[in-house]
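All protein chains but one are shown at their positions in the complex.
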Amino acid sequence: MEPVVHLRDAVALLGRFPALAGINLDVARGEVVLLRGPNGAGKTTVLRVCAGLVPVVRGEATVLGHDLRHDVRPVRRRVGLLGHATGLFDDLTVADNVTFWGRAYRATPADIDAALDLVGLSGRLRDVGVARLSAGQRRRTSLACLLARRPELWLLDEPHAGLDHDARDLLDGLVRQAADQGATVLLSSHELERAEALADRVVTLDGGMAGRVEPGVVPTEAAKAPATTLTGVPDVA
Amino acid sequence: MWRDASLIAGRDLRVEARSRVTLNQVAPFALLVLILFAFALDPDGPILERATPGLYWVTVLFSALLAIARSAALDETDGVRDALRLSALDPAGVFVGKAAAVAAELAALEVLLGVGVIILYGADPASLGLLLATCLAATVAVASTGTLYGALVSGLRVRETLLPLLLLPVLAPVLIAATRAFESALGGDPARGWPWCGLLATFAVLYSVAGALAYGTLLEGS
Partner (left out) sequence: MTATTPAGTASGTSATPTSTTSGGGLAGGRPSPGGTPGPAHTGSAATRVLGLLALVAVGVLVLYGLVISPADREMADSVRIMYVHVPAATLLYVGCFITTVASGLWLWKRTPGWDALAESGAEVGLVFSIVTLFSGSLWGRPTWGTYWVWDARLTSTAVLTALLIGYLALRRLDLDPDARSTRAAVLGLLLVPNVIVVNRSVEWWRSIHQDSTLARLDPTIEGDMLVALMVGFLAMALVFTWLLVHRFRVAWLEQQADRVDLDAALLARRAEAADAEPAPGSAATAGFDPPAGSAPTVPTDAAGAGGPSTGADPTDEKGTPT
């Protein structure tokens, strides 16, 4: 089967700086792949390249069947990016934010409600202004915005950062469930132990390159059991 | 595109409704400027009365700078810009929505200032039709131009000082035309004012189109 992500000797520029200097990466559908490496290695850039936000100037780059060097727009609608910045509007409530971004991504109201439910923000916190939330709750709101669009490819940039233990378990459970349902997940993290348990494979980046692929940690039983009961999320694929 | 525009406009107006910055800060600022002009120009003489149309529109322009800066700040953070690019929203729709929200805020401000000017300066609003048409055209012109230029300076450290420098010379014709139209309306000779209103409408159309076309490039390229 055609890989969801296929990068071969890909070079990507941030302005004039070659953030990626030759990336080789293949991710199959349903895989969970962890990107790790020192700061500045290019992990965030790989995720943004796969989202279609950063241009690739050399090499091959195909995501979800679309050639990134020629037409990135179709890719953008099919991926979900959870980055460092929240992309939330502080003056609006949780529900307002998820509804806005959901509608911007052409999600149905049912998807929006389900997303809020999945991250545990459909109760009292739903109508709280984002400015008054904790960092972890904001991250969960951003996650809900991602879930609402039901992407085929999840791009998570250090998703565990700022989350408490329960929220991290929640996230891991959602990732596992998404992968089981056919979504593909590419994440970067400095939380190596937790992330390696979550991932099927680990890829190491350094100096903008990744060529070596190591088989990842065999998932333990603890990682496989979902942290919360996840009610019927429709198939992503 | 219209669907996206209404989504964005709704969001911008909802932010305003929750934060109430235009209501609580920009409107008092505008009234304060009117009062300052009265201090500067001696309300006992004829100067203030003659200068009313110009002072009104200068106040609107200064207030517009604040409203536009707020509108641009909503979409300038990295997270929001990325998310906008990833979404299915048409950039032209985003532009129209933002401009529409700014226009709505400015329109409310203009009504408030109109009342202020009648009370504080003793203006006499004859020829209401011309006044309203001028306000409409000028508001759209200022809002669409401002939204485009707001996008030009969005995300920059120097945006607070660069926006007035870029926007005010461009809006000079709007000031000229709106003031002349108001002078005609308040002076009881509306026939001379309608051509100026026409100029405003042309300006508004030009910048609405320009902004809709350019917004996508700016969203991607910067």
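In order of appearance the chains are A and B, and numbering begins at 1 in each one.
Following the convention adopted for this analysis, contacts are C-beta pairs under 8 Å (C-beta built on N, C-alpha and C of every residue); 3 or more make two chains touch, one makes a residue touch a chain.
Note that the structure is predicted; figures quoted are calculated from it, not measured.
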Looking beyond the chains shown, say which of A:3, A:18, A:120 or A:162 touches the absent one. A:18
Please output the residues of chain B touching the missing chain, sorted low to high. 152-153, 156-158, 162, 165-166, 168-170, 172-173, 176-177, 180, 199, 203, 206, 210, 214, 217-218, 221-222
I need the residue numbers on chain A that touch the omitted chain, in ascending order. 8-9, 11, 13-19, 21-24, 37-38, 40, 57-58, 192-193, 196, 202, 204, 206-212, 214-215, 217
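Going forward, only the chains that are shown with their structure count from here on.
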What part of chain A is in contact with chain B in the complex they form? 48, 51-53, 76-77, 79, 81, 83-89, 91-93, 96, 100-101, 103-106, 129, 142, 145
Which stretch or stretches of chain B touch chain A in the complex? 4, 7, 11, 14-15, 18-19, 74, 77-80, 82-89
